[in-house]
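Complex shown without one protein chain; remaining protein chains in place.
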Amino acid sequence: MTELTLAQGRVDRDRLLRLLQEYGVYGGVAALLLFNFAFTDHFVSAENFRTQAVQVAPVLIVALGMALAIGTEGVDLSVGSVMALSTSLLSLYLGYGPWAAVLVAVAGGILIGLANGALVAHLGVQPIVATLALMVAARGLALVLLPQLKDVRDPGMTALGSGDVLGVPYLVLIAVALALLVAFVVRRTTFGRQLLAIGDSRPAARLAGLPVRRVLIVVYACSGALAAVAGILATARLTASDPTSLGTLMELSAITAVVVGGTPLSGGRVRIGGTVAGAVLIQLLTTTLVKHDLPPSWTQMAQAVVIVGAVYAARERGKR
Amino acid sequence: MLAVTGVSKVFPGVKALSDVDFTARAGEVHALVGENGAGKSTLIKVLTGVYRPDTGEVVHNGTPVRFTTPLQAQQAGISTIYQEVNLVPLMSVARNLLLGREPRGRLGLIDFRRMHREADEALRGLGIRVDVRRPLRELGVGAQQMVALARAVAIDARVVIMDEPTSSLEPREVRTLFDVIRMLRERGIAVVYVSHRMDELYEICDSVTVLRDGRVVHTGRLADLDRLRLVSLMLGREIGEVRSEGLTKFTGSHHASAEPMLHAEGLTVRHQLRDVSLSIRPGEVVGLGGLLGSGRSETARAVAGALPTDSGRVSVGGAAVRTGSTPAAIRAGISLLPEDRKAEGIVPGLSVRENIALAALPSLSRFGLVDDARIDRIVDTFVKRLRIKSSGPHQKVGELSGGNQQKVLLARWLALHPKVLLLDEPTRGIDVGAKAEVQALIDELADDGLAVLLISSDTEELIEGSDRILVLKDGAVVDELTGDAVTEDALMRAIAAEPAGSHHD
Amino acid sequence: TGLLTSLVLTTGCTKSEDSSDSDKAAPQQGDSGQQVASPSAGSGPACTIDAYGGEKLDLKSATVGFSQSEKEANPFRIAETASIEAEAKKRGVKLLTANAQSQFSKQISDVQDLIAKGADLLVIAPLNSDGWEPVLRTAAAKHIPIVTVDRKINATACKDYVSFIGSDFVEQGKRAADEMIEATGGKGDIAILLGSAGNNVTTERTKGFVDRIKDKAPGLKVVFQQTGEFAREKGQSVTENLIQSKPGIKGIYAENDEMGLGAVNALKGAGKKAGAVKIVTIDGTRNAVQGIVDGWISGVIESNPRFGPLAFQTLDTFTKGSEVAQDIVIKDSAYTEANAQSDLDKAY
Partner (left out) sequence: MQPDAVRKVTDDDPGPSRADRFSALAQQHGAMVTLLVAMVVASLSFDTFLTGDNLENMALSSAFLAVVALGMTFVIVTGGIDLSVGSLFALGGVVAAWGSQYGSAVALLLPLAVCGLIGLVNGLLIARSGLAPFIVTLAAMLGARGILLAITDEGSRTYLVDKDSFLATLGQGSLLGIGVPVWITAALFVLGAVVLRRTRFGQYVYAVGGNEDAAALMGAPVARTKIAVYAVSGLCAGLAGALNAAWLLSGVTILGSGMELEAIAAVVIGGTLLSGGFGFVSGSLVGVLLLKVIQNVINQIGSLDSAYQQVVSGAFLAVVVVAQTWLGRRRRVL
């Protein structure tokens, strides 16, 4: 009898831990929300939530691409620079109208992604170094193309940055749509399965005849395209192209969002829901610290603690 | 010497061990047998501190112990050869062999000259000659296993545990291994021996413990059990049932048509293959014989496009296949069941279902979208047909026992409806029941008109399973046995035609 | 690299929004130059080549090394580098340049590289005030005169370096405070958008501002200080949070124009009217001055980046053997509603 209840308790604890592992990020988001409801003035307002959603949108979009790259046991450090490049291209081609400019900007992102993918898939360069090289080069390129900040006055872009549908800003709608799209791709398509298999065991995937190189190239191209989209949205919001500072350290924020969201860096698994929650968690955290006017030293230390805490809660528990 | 009492171990979804008692005595070779997934490897990992048991305790020399790391177990004099080779491929043979016990000279720095000498001596003692300074990964799986053996024996151990050590060894090396085991027994060391090969068990073991579904169903002297009884204990079926099925499931010969299905010519890979040609007709099983490192795996890999060739042609049903490309080979209908299932076969993090569907995905999806219903049907068929034991199609393959992983891989390839099936050690590490099933399956597939290439270190299996055997040596075909010449004697003679192992420095 | 070239090639057919914009943005050297706040060199401590050590030389035949601290990507740095380069060209002096890309370690080795390459004179725009010891030692050993522009280094003038030319950041902060007091009437809650942490421009502009507020307008309360890292985007997102958690905010002091423009964006996005929240910034870029004209910004304190003429003149005077001032503080103007429209062309 007692043994039974003991076993029961054990199982419950196991399940609890598993739940924590699966849904820890969501718990973290909820906790931060509760804290803010209780202690932050003027937090509960539609306007505020809109602001938070708009601010998180670019990071989130970049994190989606990053999640794919991480799913293949890779990483894409060039995303921040791709954002800068896309803002440069956007500004340079805006004379042809917003659509053309957007196309060029996304094409630029895809090109950088292809270069990443080619280095990784065809030349076998480690993703972290390959994308590091392109991170340096793409930022430089962005600055060569557009040496300094330039205002964007195109009405289309301005509308993109500040317009909304039924009170939901375009930026947020686009981010949500992209998140759903990526989630669908990962779950329901052949490409998604192949991506995960490649991330889990590259040799096995190769021997199973999967198009390893093609998948890798497409993954990095997607990551580049998404980063470019994020760059466009950030530009629209800022109503200026600022290739110097746009996207700096974005790669780290995106990786953090992905990992805090429960996607392991070792590949073979992609959690889009978690990634969204991870991005929101980081956003809420910075907001909370800013709203309470804490000095930068605090901000940085608090971020460190929260990142470790979140990842610790979601860690794979030992098999022992 | 080393014992466990009342040990249970639960993995999510599986009870791997329940209330197991087991004792290894000094100077005795104790066989641990059971079907795939019976819990043998798990028990061994509990004994050596890799897993912590949920209940029960480990008793070493009469005192309860709690090893929390393999290191502690090792320090207590328990050394282990694990089922899958567990060495560091990038490090040299000598460093692997002596890791943690490097001879040290002045200032506590490692004395490499002595280290290489010691490693060389240890391996020579087991009858293998390799350059101990080379990275381990350049050795074949069998040679790696011998290094692991050398490592385990070299430690001054009181208990030596071997989890399927012979699954990748040649007969010659198996004999070496048995000599080593006998020597250990004479020295009063307790040996725990896991194997699916009946002959070996009866040759070397003194006592036996049979596990079934995580429970001990029998413990006692091995001599008191005959083979049929042992098998029936393992499988949990009546003796009569087992007897009627026989021990190997090969029927012998097949009716092969005249036109070869697979034709490979002049395959050459620098340092590995020299001008290997072979052809297989539909419905024919061709065996590849040879010693470790003779290039059997390389041949299969070259045919399947997994090993880029320097020259050579491959064609299926008369149509040329681009070499060096796995997708091309697969499209042409060539499937390879790789030798190293852990590293190159399974995708451990994906489920049974996804692993089975992996290679066939493009044909199981529409417009790039996965068709779940069709996948489910196929997975269902194969899980039933191959009797894959798992807690469900959504269990991760990495959590299955070795034999079941192998079946999942077979299912992956069969789902592609290949024309040519290349099987590299298909029954390695598979229990008698499953082995018979796989063998029967190979027969059946050949009868269905598949061209099968069979690589096996199990001579019996090779002889009985193949219609024809090509013998390889140093990456070249040296002999071909056909018809009545397919006998163990002939094979041995062909392999031993020149003194073995003389080709290396 | 093929990719890079192709990307570069694509720029051939670019067409940005309004081409006239680029003409306007081009640095205007004409009116430029700087005026020294304390013109009489005699008033402050002075320095001569005899006191410093080294030999007289002719600037025309000398090689001048210029070490820039940050990428020429913001208006200030662009104007600064352009001004130096233009002046060197005008005087026919050979100029070597290096850019530290915001990495201090790189700036140190940059300057040493310049010395190794044979620079006879150095103009340095320091990224940081401290940590110049290695450079100073090398320069001293070779008696290379150093002039630092826009930021001072913590060392002994006329011994370690010749003179400093630049603005007084504390003073800029104070003047910004004056503008803020005037704009807000000296009462209410205000916020500061700080520059990058650990940067002494940030520190000094904050100090000047806060001190002056304390002195002159105790009614103004600084209720919010967050870093906008000198970038528009960061300034915008911080301000967005600010105006939601502190709706009653009266004024925002941005330590550079970019953050101030970000704040303007945020206010616009939140549906505020121009002038509802008073914004004071420092730098004097064209965009910010335009902001005054449009009514969003109340005042811009100038920080003049056109160091070229003054720097070369100082070097010329010094190498000829005459004495130069150790601290050449330039006179920064200010833009307010009164003069923004008319002085728009003076902004860089």
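Chains here go by letter, A, B and C, matching the order in which they are written, and residues are numbered from 1 within each.
The working rule: a contact is a pair of C-beta atoms (placed from the backbone, for glycine too) under 8 Å apart; a residue touches a chain by one contact, two chains touch by 3 or more.
As the structure is a prediction and not an experimental result, all values here were calculated from the model.
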{"item": "Chains in view touching the one left out", "value": "A, B, C"}
{"item": "Residue among B:A26, B:M91, B:L126 or B:M492 touching the omitted chain", "value": "B:M91"}
{"item": "From A:A31, A:I128 or A:A177, residue that would touch the chain that is not displayed", "value": "A:I128"}
{"item": "Missing-partner contacts on chain A, residue numbers", "value": "75, 77, 119, 123-126, 128-130, 132-141, 143-144, 147, 252, 255-256, 259-260, 264-266, 295-305, 307-308, 311-312, 315-316, 318"}
{"item": "Sites on chain B contacted by the missing partner chain, in the whole complex", "value": "50, 69-71, 73-75, 80, 82, 86-92, 95-96, 99-100, 102, 104, 108-110, 112, 116, 131, 133-135, 137-138, 151, 271, 505"}
{"item": "Residues of chain C (touch criterion as defined above) contacting the omitted chain", "value": "1, 4, 68, 71-73, 95-99, 101-106, 108-110, 112-118, 127-134, 137, 154, 196-200, 202-203"}
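The rule is simple: only the chains that are shown with their structure count from here on.
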{"item": "Most central chain, Cα average position", "value": "A"}
{"item": "Intercentroid distance (Cα basis), chain C paired with chain A, Å", "value": "35"}
{"item": "Chain B and chain C, separation of their C-alpha mean positions in angstrom", "value": "71"}
{"item": "Chain C residues counted as touching two or more neighbouring chains", "value": "none"}
{"item": "Multi-partner residues of chain B (each touching 2 or more other chains)", "value": "none"}
{"item": "Contacting residues of chain A [partner chain C, same complex]", "value": "40-43, 45, 47-48, 51, 55, 91-96, 104, 108, 111-112, 114-115, 137, 141, 143-145, 147-154, 162, 234, 237-240, 242-246, 287, 290-291, 293, 295-297"}
{"item": "Complex interface listing, chain B residues touching chain A", "value": "11-12, 50-52, 304, 306, 326-327, 329-331, 336, 338, 343-350, 354, 357-359, 361-362, 365, 368-370, 412"}
{"item": "Contact set on chain C toward chain A in their complex", "value": "3-4, 6-8, 10-11, 14-19, 21, 25, 71-75, 78, 197, 223-227, 229, 231-234, 236-238, 240-242, 244-247, 258, 261-262, 265, 268-270, 287"}
